[in-house]
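The other protein chains are all here in position, but one chain of the complex has been omitted.
Right after this comes chain A.
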Amino acid sequence: MASPVAPAGGTRNGASPEWGGFEENIQGGGSAVIDMENMDDTSGSSFEDMGELHQRLREEEVDVDAAAAEEEDGEFLGMKGFKGQLSRQVADQMWQAGKRQASKAFSLYANIDILRPYFDVEPAQVRSRLLESMIPVKMVNFPQKIAGELYGPLMLVFTLVAILLHGMKTSDTIIREGTLMGTAIGTCFGYWLGVSSFIYFLAYLCNAQITMLQMLALLGYGLFGHCIVLFITYNIHLHALFYLFWLLVGGLSTLRMVAVLVSRTVGPTQRLLLCGTLATLHMLFLLYLHFAYHKVVEGILDTLEGPNIPPIQRVPRDIPVAGLPIAVLNATSKAVALTLQPH
(Lines give C-alpha, C1' and ligand atoms only; values in the text may rest on other atoms or scores of the structure.)
Protein backbone atom coordinates (compact mmCIF):
# COMPACT_ATOMS: atom_id res chain seq x y z
CA MET A 1 0.00 0.00 0.00
CA ALA A 2 1.47 3.17 -1.10
CA SER A 3 -1.23 5.45 0.16
CA PRO A 4 0.21 8.30 2.20
CA VAL A 5 -0.30 8.19 5.90
CA ALA A 6 -3.13 10.62 6.57
CA PRO A 7 -2.55 11.95 10.10
CA ALA A 8 0.84 13.56 9.64
CA GLY A 9 -0.16 15.33 6.46
CA GLY A 10 -3.55 16.26 7.86
CA THR A 11 -2.40 18.31 10.82
CA ARG A 12 -2.23 21.98 10.02
CA ASN A 13 -1.83 23.92 13.23
CA GLY A 14 1.45 22.47 14.44
CA ALA A 15 1.24 18.79 15.24
CA SER A 16 0.54 18.00 18.83
CA PRO A 17 3.16 15.78 20.43
CA GLU A 18 0.80 12.80 20.60
CA TRP A 19 0.92 12.36 16.83
CA GLY A 20 4.61 12.84 16.45
CA GLY A 21 4.64 11.48 12.91
CA PHE A 22 5.94 14.54 11.04
CA GLU A 23 8.16 15.86 13.78
CA GLU A 24 9.90 12.66 14.54
CA ASN A 25 10.68 11.95 10.95
CA ILE A 26 12.52 15.21 10.75
CA GLN A 27 14.36 14.96 13.99
CA GLY A 28 15.15 11.33 13.48
CA GLY A 29 13.06 10.16 16.41
CA GLY A 30 12.67 6.56 17.37
CA SER A 31 9.65 5.67 15.26
CA ALA A 32 9.95 3.13 12.52
CA VAL A 33 7.01 4.54 10.64
CA ILE A 34 8.08 6.50 7.62
CA ASP A 35 5.71 9.08 6.18
CA MET A 36 5.50 8.28 2.49
CA GLU A 37 4.34 11.79 1.78
CA ASN A 38 7.66 13.23 2.78
CA MET A 39 9.82 10.80 0.87
CA ASP A 40 9.58 12.71 -2.35
CA ASP A 41 10.22 16.37 -1.89
CA THR A 42 9.63 17.31 -5.49
CA SER A 43 5.96 16.40 -5.49
CA GLY A 44 3.36 19.06 -4.95
CA SER A 45 1.86 17.36 -1.94
CA SER A 46 4.79 18.24 0.23
CA PHE A 47 4.14 21.93 -0.33
CA GLU A 48 1.94 22.24 2.72
CA ASP A 49 4.41 20.28 4.74
CA MET A 50 7.19 22.62 3.74
CA GLY A 51 5.03 25.49 4.84
CA GLU A 52 4.39 23.81 8.14
CA LEU A 53 8.07 23.19 8.57
CA HIS A 54 8.83 26.86 7.97
CA GLN A 55 6.22 27.83 10.51
CA ARG A 56 7.59 25.43 13.08
CA LEU A 57 11.17 26.54 12.59
CA ARG A 58 10.14 30.14 12.93
CA GLU A 59 8.13 29.45 16.07
CA GLU A 60 11.08 27.64 17.55
CA GLU A 61 13.29 30.60 16.84
CA VAL A 62 10.83 32.95 18.44
CA ASP A 63 10.55 30.69 21.47
CA VAL A 64 14.30 30.52 21.80
CA ASP A 65 14.55 34.28 21.62
CA ALA A 66 11.79 34.77 24.15
CA ALA A 67 13.38 32.30 26.50
CA ALA A 68 16.70 34.05 26.17
CA ALA A 69 15.06 37.37 26.88
CA GLU A 70 13.30 36.06 29.94
CA GLU A 71 16.46 34.51 31.17
CA GLU A 72 17.95 37.98 31.49
CA ASP A 73 16.39 38.35 34.89
CA GLY A 74 13.23 40.05 33.56
CA GLU A 75 14.59 43.50 34.32
CA PHE A 76 12.69 46.55 33.25
CA LEU A 77 14.40 49.85 33.69
CA GLY A 78 16.36 48.55 36.62
CA MET A 79 13.41 47.05 38.47
CA LYS A 80 13.64 43.33 38.90
CA GLY A 81 11.09 40.66 39.54
CA PHE A 82 7.46 41.46 40.04
CA LYS A 83 7.85 45.21 40.00
CA GLY A 84 9.71 44.98 36.70
CA GLN A 85 7.03 42.91 35.09
CA LEU A 86 4.26 45.15 36.32
CA SER A 87 5.95 48.27 35.06
CA ARG A 88 6.63 46.62 31.74
CA GLN A 89 2.97 45.77 31.37
CA VAL A 90 1.88 49.28 32.28
CA ALA A 91 4.33 50.75 29.79
CA ASP A 92 3.08 48.40 27.10
CA GLN A 93 -0.51 49.34 27.73
CA MET A 94 0.26 53.01 27.65
CA TRP A 95 2.11 52.57 24.40
CA GLN A 96 -0.77 50.67 22.84
CA ALA A 97 -3.30 53.24 23.96
CA GLY A 98 -1.17 56.09 22.68
CA LYS A 99 -0.67 54.37 19.36
CA ARG A 100 -4.38 53.77 18.98
CA GLN A 101 -5.20 57.41 19.67
CA ALA A 102 -2.56 58.65 17.28
CA SER A 103 -3.66 56.43 14.43
CA LYS A 104 -7.29 57.42 14.98
CA ALA A 105 -6.43 61.11 14.88
CA PHE A 106 -4.22 60.60 11.85
CA SER A 107 -6.83 58.73 9.89
CA LEU A 108 -9.36 61.40 10.74
CA TYR A 109 -7.42 64.55 9.93
CA ALA A 110 -4.62 63.57 7.60
CA ASN A 111 -6.86 61.56 5.37
CA ILE A 112 -6.09 62.98 1.98
CA ASP A 113 -9.09 61.21 0.51
CA ILE A 114 -11.46 63.87 1.77
CA LEU A 115 -10.02 66.16 -0.92
CA ARG A 116 -10.53 63.59 -3.65
CA PRO A 117 -13.89 64.89 -4.99
CA TYR A 118 -12.43 68.34 -5.57
CA PHE A 119 -9.89 67.06 -8.07
CA ASP A 120 -12.31 65.25 -10.31
CA VAL A 121 -12.25 67.47 -13.39
CA GLU A 122 -12.01 67.30 -17.15
CA PRO A 123 -9.62 69.45 -19.20
CA ALA A 124 -12.54 71.09 -21.00
CA GLN A 125 -14.09 72.13 -17.68
CA VAL A 126 -10.84 73.68 -16.49
CA ARG A 127 -10.45 75.56 -19.75
CA SER A 128 -13.96 76.99 -19.65
CA ARG A 129 -13.60 78.01 -16.01
CA LEU A 130 -10.33 79.79 -16.78
CA LEU A 131 -11.98 81.78 -19.52
CA GLU A 132 -15.04 82.53 -17.42
CA SER A 133 -12.89 83.93 -14.62
CA MET A 134 -12.16 86.93 -16.85
CA ILE A 135 -15.80 87.64 -17.72
CA PRO A 136 -17.87 89.43 -15.08
CA VAL A 137 -21.51 88.40 -14.97
CA LYS A 138 -24.00 91.11 -14.11
CA MET A 139 -26.61 88.96 -12.38
CA VAL A 140 -26.73 90.14 -8.77
CA ASN A 141 -30.21 89.14 -7.69
CA PHE A 142 -29.57 85.41 -7.54
CA PRO A 143 -26.48 83.73 -6.14
CA GLN A 144 -24.03 83.02 -8.94
CA LYS A 145 -22.67 79.53 -9.27
CA ILE A 146 -19.08 78.91 -8.12
CA ALA A 147 -17.28 75.77 -9.22
CA GLY A 148 -16.09 74.00 -6.10
CA GLU A 149 -12.90 72.42 -7.32
CA LEU A 150 -9.31 72.76 -6.24
CA TYR A 151 -7.33 71.51 -9.24
CA GLY A 152 -7.53 74.72 -11.26
CA PRO A 153 -6.75 77.08 -8.36
CA LEU A 154 -3.84 74.92 -7.18
CA MET A 155 -2.32 74.80 -10.65
CA LEU A 156 -2.75 78.56 -11.03
CA VAL A 157 -0.95 79.19 -7.73
CA PHE A 158 1.91 76.95 -8.86
CA THR A 159 2.00 78.74 -12.21
CA LEU A 160 2.26 82.05 -10.39
CA VAL A 161 5.15 80.61 -8.36
CA ALA A 162 6.91 79.57 -11.57
CA ILE A 163 6.36 82.98 -13.18
CA LEU A 164 7.68 84.73 -10.09
CA LEU A 165 10.74 82.50 -10.06
CA HIS A 166 11.35 83.26 -13.71
CA GLY A 167 10.99 86.96 -13.06
CA MET A 168 13.33 86.84 -10.10
CA LYS A 169 15.93 84.96 -12.09
CA THR A 170 15.82 87.28 -15.09
CA SER A 171 16.13 90.30 -12.84
CA ASP A 172 18.91 88.78 -10.72
CA THR A 173 17.02 89.33 -7.53
CA ILE A 174 19.03 88.39 -4.48
CA ILE A 175 17.12 87.30 -1.42
CA ARG A 176 19.28 87.60 1.67
CA GLU A 177 17.15 85.89 4.28
CA GLY A 178 15.95 82.73 2.53
CA THR A 179 15.77 81.25 -0.90
CA LEU A 180 14.13 82.34 -4.13
CA MET A 181 11.94 79.27 -4.24
CA GLY A 182 10.88 79.67 -0.64
CA THR A 183 10.00 83.31 -1.12
CA ALA A 184 7.97 82.65 -4.24
CA ILE A 185 6.05 79.75 -2.73
CA GLY A 186 5.49 81.63 0.51
CA THR A 187 4.20 84.71 -1.25
CA CYS A 188 1.79 82.92 -3.57
CA PHE A 189 0.43 80.33 -1.19
CA GLY A 190 0.31 82.88 1.59
CA TYR A 191 -1.79 85.17 -0.53
CA TRP A 192 -4.12 82.43 -1.72
CA LEU A 193 -4.73 80.81 1.66
CA GLY A 194 -4.44 83.92 3.80
CA VAL A 195 -6.65 86.24 1.80
CA SER A 196 -9.20 83.48 1.23
CA SER A 197 -9.43 82.90 4.97
CA PHE A 198 -9.66 86.61 5.69
CA ILE A 199 -12.40 87.20 3.14
CA TYR A 200 -14.22 84.11 4.39
CA PHE A 201 -14.07 85.56 7.89
CA LEU A 202 -15.42 88.88 6.61
CA ALA A 203 -18.10 86.98 4.70
CA TYR A 204 -19.07 85.28 7.92
CA LEU A 205 -19.37 88.70 9.58
CA CYS A 206 -21.32 90.10 6.65
CA ASN A 207 -23.56 87.07 6.44
CA ALA A 208 -22.62 86.18 2.89
CA GLN A 209 -23.56 82.83 1.41
CA ILE A 210 -20.19 81.38 0.59
CA THR A 211 -18.21 78.40 1.87
CA MET A 212 -14.47 78.21 2.41
CA LEU A 213 -14.02 75.88 -0.54
CA GLN A 214 -15.90 78.25 -2.83
CA MET A 215 -13.83 81.17 -1.61
CA LEU A 216 -10.60 79.26 -2.26
CA ALA A 217 -11.78 78.34 -5.74
CA LEU A 218 -12.95 81.88 -6.52
CA LEU A 219 -9.71 83.54 -5.45
CA GLY A 220 -7.64 80.82 -7.10
CA TYR A 221 -9.27 81.37 -10.45
CA GLY A 222 -8.90 85.11 -9.90
CA LEU A 223 -5.13 84.60 -10.00
CA PHE A 224 -5.41 83.74 -13.69
CA GLY A 225 -5.41 87.44 -14.54
CA HIS A 226 -2.34 87.99 -12.37
CA CYS A 227 -0.51 85.19 -14.18
CA ILE A 228 -1.23 86.71 -17.59
CA VAL A 229 -0.21 90.24 -16.60
CA LEU A 230 3.02 89.16 -14.90
CA PHE A 231 3.99 86.78 -17.69
CA ILE A 232 3.70 89.56 -20.26
CA THR A 233 5.20 92.40 -18.25
CA TYR A 234 8.16 90.44 -16.88
CA ASN A 235 9.27 89.99 -20.48
CA ILE A 236 8.27 93.38 -21.92
CA HIS A 237 9.47 96.04 -19.53
CA LEU A 238 7.21 98.99 -20.21
CA HIS A 239 5.58 100.86 -17.38
CA ALA A 240 2.66 102.13 -19.40
CA LEU A 241 1.92 98.65 -20.66
CA PHE A 242 1.93 97.32 -17.13
CA TYR A 243 -0.52 99.96 -15.87
CA LEU A 244 -2.80 99.30 -18.81
CA PHE A 245 -2.81 95.57 -18.15
CA TRP A 246 -3.18 96.16 -14.44
CA LEU A 247 -6.35 98.09 -14.98
CA LEU A 248 -7.79 95.99 -17.77
CA VAL A 249 -6.95 92.40 -16.95
CA GLY A 250 -6.63 92.81 -13.20
CA GLY A 251 -9.78 94.86 -13.16
CA LEU A 252 -11.75 92.27 -15.12
CA SER A 253 -10.86 89.40 -12.83
CA THR A 254 -11.57 91.54 -9.77
CA LEU A 255 -14.93 92.57 -11.18
CA ARG A 256 -15.82 88.96 -11.75
CA MET A 257 -15.08 88.06 -8.11
CA VAL A 258 -16.86 91.16 -6.85
CA ALA A 259 -19.98 90.35 -8.88
CA VAL A 260 -20.09 86.84 -7.45
CA LEU A 261 -19.76 88.11 -3.90
CA VAL A 262 -22.35 90.84 -4.41
CA SER A 263 -24.82 88.27 -5.68
CA ARG A 264 -24.32 86.29 -2.49
CA THR A 265 -24.49 89.14 0.04
CA VAL A 266 -27.47 91.11 1.28
CA GLY A 267 -27.27 94.76 2.35
CA PRO A 268 -25.28 97.62 0.87
CA THR A 269 -22.88 98.09 3.78
CA GLN A 270 -21.96 94.46 3.87
CA ARG A 271 -21.49 94.36 0.12
CA LEU A 272 -19.29 97.42 0.21
CA LEU A 273 -17.14 96.10 3.01
CA LEU A 274 -16.65 92.67 1.53
CA CYS A 275 -16.14 93.66 -2.08
CA GLY A 276 -14.07 96.71 -1.28
CA THR A 277 -11.67 94.64 0.79
CA LEU A 278 -11.34 91.96 -1.86
CA ALA A 279 -10.86 94.43 -4.69
CA THR A 280 -8.23 96.39 -2.79
CA LEU A 281 -6.25 93.34 -1.79
CA HIS A 282 -6.41 91.77 -5.24
CA MET A 283 -5.30 94.82 -7.17
CA LEU A 284 -2.62 95.77 -4.65
CA PHE A 285 -1.18 92.24 -4.78
CA LEU A 286 -0.63 92.54 -8.51
CA LEU A 287 1.03 95.90 -8.04
CA TYR A 288 3.26 94.46 -5.33
CA LEU A 289 4.28 91.45 -7.41
CA HIS A 290 5.27 93.61 -10.31
CA PHE A 291 7.28 96.15 -8.38
CA ALA A 292 8.88 93.98 -5.73
CA TYR A 293 10.62 91.74 -8.21
CA HIS A 294 11.10 94.19 -11.01
CA LYS A 295 13.03 97.02 -9.41
CA VAL A 296 16.42 95.49 -9.99
CA VAL A 297 15.85 95.21 -13.74
CA GLU A 298 14.95 98.90 -13.80
CA GLY A 299 18.14 99.77 -12.02
CA ILE A 300 20.30 98.01 -14.55
CA LEU A 301 18.44 99.54 -17.49
CA ASP A 302 18.98 103.05 -16.14
CA THR A 303 22.72 102.53 -15.86
CA LEU A 304 23.02 101.09 -19.32
CA GLU A 305 21.06 103.89 -20.94
CA GLY A 306 22.82 106.61 -18.98
CA PRO A 307 25.19 109.07 -20.60
CA ASN A 308 27.47 106.77 -22.58
CA ILE A 309 28.84 104.79 -19.66
CA PRO A 310 29.52 101.14 -20.48
CA PRO A 311 28.73 98.81 -17.57
CA ILE A 312 32.25 97.86 -16.56
CA GLN A 313 35.31 99.59 -17.80
CA ARG A 314 38.90 99.29 -16.78
CA VAL A 315 40.68 102.60 -16.74
CA PRO A 316 44.43 102.53 -16.29
CA ARG A 317 45.48 104.40 -13.19
CA ASP A 318 47.64 107.42 -13.63
CA ILE A 319 50.46 106.88 -11.17
CA PRO A 320 52.74 109.89 -10.59
CA VAL A 321 56.01 107.97 -10.84
CA ALA A 322 58.23 110.98 -11.06
CA GLY A 323 56.98 112.72 -7.92
CA LEU A 324 57.42 109.86 -5.41
CA PRO A 325 60.50 107.91 -4.40
CA ILE A 326 60.41 104.36 -5.69
CA ALA A 327 60.77 102.84 -2.24
CA VAL A 328 57.34 104.07 -1.11
CA LEU A 329 55.42 102.35 -3.87
CA ASN A 330 54.42 98.70 -3.46
CA ALA A 331 55.20 95.96 -5.93
CA THR A 332 52.03 96.43 -7.97
CA SER A 333 52.55 100.11 -8.37
CA LYS A 334 56.13 99.47 -9.40
CA ALA A 335 54.99 97.02 -12.07
CA VAL A 336 52.30 99.43 -13.31
CA ALA A 337 54.73 102.27 -13.26
CA LEU A 338 57.16 100.29 -15.33
CA THR A 339 54.52 99.53 -17.95
CA LEU A 340 53.30 103.11 -18.02
CA GLN A 341 56.68 104.57 -18.60
CA PRO A 342 57.02 105.96 -22.07
CA HIS A 343 58.54 103.37 -24.33
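In this section, a contact is a pair of C-beta atoms (placed from the backbone, for glycine too) under 8 Å apart; a residue touches a chain by one contact, two chains touch by 3 or more; residues count from 1.
The definition used in the following text is that contacts and distances are computed from a predicted model.
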Chain not present in the shown complex, as UniProt names it (candidates "Protein YIPF", "Proteasome subunit beta type", "P-type sodium-transporting ATPase4" or "Bushy growth protein"): "Protein YIPF"
Residue of A:Met79, A:Val126 or A:Ile228 in touch with the missing chain, whole complex considered: A:Val126
Of A:Met79, A:Ala162, A:Ile232 or A:Ala292, the residue in touch with the unshown chain: A:Ala162
Sites on chain A contacted by the missing partner chain, in the whole complex: 2, 24-26, 28-32, 34-35, 38-41, 43, 50, 53-54, 112, 115-116, 119-123, 126, 151, 155, 158-159, 162, 165-166, 169-170, 181
